[in-house]
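As you look at this complex, bear in mind that one protein chain is not there, while each of the others sits in place.
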Amino acid sequence: MRGAVRGPALLLPALVILGCLCTPAAAATREYWIAATPLTWNAAPNGQDPIHGIRLDHATTVFPTVVYRRYTRGFERPAATPSDRAAGAGRIPGPLIRGKVGDRILVHFRNLDTATRRAHSMHFHGVAYKVRSDGAYIPGFSGPGGDVQVGETFTYVLDARGDSTGVWPYHDHGTSMDASIAGGMYGALSIRGRYERPPDREFVVAFAPLGSFQTINGRAFIGNTPVFKARVGEVVQWDVLAMGSEHHTFHVHGHRWRGADGVPLDTRTVGPAESFRVRWREDATGTWLYHCHVESHMAQGMIGLYRVRR
Amino acid sequence: MRGAVRGPALLLPALVILGCLCTPAAAATREYWIAATPLTWNAAPNGQDPIHGIRLDHATTVFPTVVYRRYTRGFERPAATPSDRAAGAGRIPGPLIRGKVGDRILVHFRNLDTATRRAHSMHFHGVAYKVRSDGAYIPGFSGPGGDVQVGETFTYVLDARGDSTGVWPYHDHGTSMDASIAGGMYGALSIRGRYERPPDREFVVAFAPLGSFQTINGRAFIGNTPVFKARVGEVVQWDVLAMGSEHHTFHVHGHRWRGADGVPLDTRTVGPAESFRVRWREDATGTWLYHCHVESHMAQGMIGLYRVRR
Partner (left out) sequence: MRGAVRGPALLLPALVILGCLCTPAAAATREYWIAATPLTWNAAPNGQDPIHGIRLDHATTVFPTVVYRRYTRGFERPAATPSDRAAGAGRIPGPLIRGKVGDRILVHFRNLDTATRRAHSMHFHGVAYKVRSDGAYIPGFSGPGGDVQVGETFTYVLDARGDSTGVWPYHDHGTSMDASIAGGMYGALSIRGRYERPPDREFVVAFAPLGSFQTINGRAFIGNTPVFKARVGEVVQWDVLAMGSEHHTFHVHGHRWRGADGVPLDTRTVGPAESFRVRWREDATGTWLYHCHVESHMAQGMIGLYRVRR
């Protein structure tokens, strides 16, 4: 494959051989401060449904919701999030949590949902943790991390292990998880191998319904969904995940990639809470579509633009 | 991956090398006696829907149905099935049929459905057989094995070949298959490699609708679905399959595994009649959730508990 970047599985033998020659990067402890916060969200700020050529009713696109939001150390204030924004994340989906194999990740979660006053939690896929950091509410079994009350804070202790490499969702798994997830309370973790170079560009693509729309990162239709940008020669990484009750198929025009089994793909199924990452070295200039290839989802807004310049 | 047990594909080179040093296990003929039998089934014996916090109407959880049931040799009497019960099987899903590569498996099937008096059959995935053992009714082509009448017996002759390794569904494929599968007439085959050690624990997880519920092994909601149990250090195997018309995503909290392509997963799509097996060496104590991650399915009962002790 021209411009192919093979995944970590295929690099494993090389790592085993080269591992002893490298100065191992010290495993780090990374800390995140994330709060559940009320927000008024607009699924289609430009008010256009260009697929059916109609104006969208403001009442259907704008609604109050609760999302994950990054804060500065100690919850001093909401954090500026340029790197989240570059990845298409920050609100829906929430902060992009990054780590490397060997890292311990502490996520300090505070429930600031003064709007619905529901309990919330964070449940993380892909990383290892003791059961107290599971974040799922199970009557009679779960501790305080499964049901964080308004005004309270809980710290989840997560370990990125060798089998944590990849992209994973996190989401509310408390008593109100159905409503919370439907309102956008989910985000992505991106864990790379200990000696793996980061990509030049990282794009989060979260497929999920929102109100009457099928959205990418909480937005519907071209003009509202993220416009991802890259240049020829850059390694781009797509972090693809889905939430909700439906299966999707991720497709990018004009590009192909190989699965870890070596088979070329340009479209791949992703179901609720599934996730995968796709990488390639960019070589195709132009304005391309990326979208869910489920026809009815595309018609409800699950489509965006990807622009590649020389 | 800590505690990872790699699948047979990855062990293949080792088997090729070690094969000649082993005393080959003699290929066996295994016989099963299985009947279609009427049964009154309760999808939620505790009468609780803890997700919505309501009591379930007995009229919606209890109904007559027809299932596969294991009998002793020669259909003398219904068999005690402790190993099926330990795997979460025995009625819905039916008896767990086990074999090894090289085995011939004879399944003697008797239609004892005196309730609906419909013809039934067994169609097996994953194993090899001549067309007379296909078990599918095709007007003008199929023989007696595709449509076994009430009171009759048919023997299916199945061969576990090298490409039969894994977990597979079996189900009614006769004239009434739609109603039969909707009522729970399906089960699992588990075929391991000829020199492959069996796991310490084997859990069958069959996702399928039943009445107004989304069930695991014919049961809905925690308190009714199987509680799977293991101890740290044990090799556990999950036999995952789905029947019906919907796609699901299998997820276990606090655990990850690697696909045969080496990619770490903790959630995986399974569609109707698809199946896969997942193994790991257990290292995470606690009471964990396993569930279908399709939100609407979880809300209709597709969720259970997995308890790991030291």
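The first chain written gets the first letter, and so on, giving A and B; residue counts start at 1 in each chain.
Here is the rule we use: contacts are C-beta pairs under 8 Å (C-beta built on N, C-alpha and C of every residue); 3 or more make two chains touch, one makes a residue touch a chain.
Quantities reported herein were computed from a predicted structural model and do not represent experimental measurements.
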Contact with the hidden chain (one of A:His125, A:Arg219 or A:Arg258): A:Arg258
Residue of B:Gly126, B:Gly145 or B:Gly301 in touch with the missing chain, whole complex considered: B:Gly126
Interface with the unshown chain - residue positions in subunit B: 7, 9, 12, 123, 125-126, 128-131, 134, 136, 138-139, 141, 161-166, 168, 178, 181-182, 243-247, 259-261, 269, 271-276
Contact set of subunit A toward the excluded chain (per top definition): 1-2, 4, 50, 222, 247-249, 251, 253-254, 256-264, 266-269, 284-289, 293-297, 299, 305
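Methods note: only the chains that are shown with their structure count from here on.
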Size of the rotation, in steps of 5 degrees, that lays the CA trace of subunit A over subunit B: 120
Distance between chain centroids, defined by C-alpha means - subunit A, subunit B (Å): 33
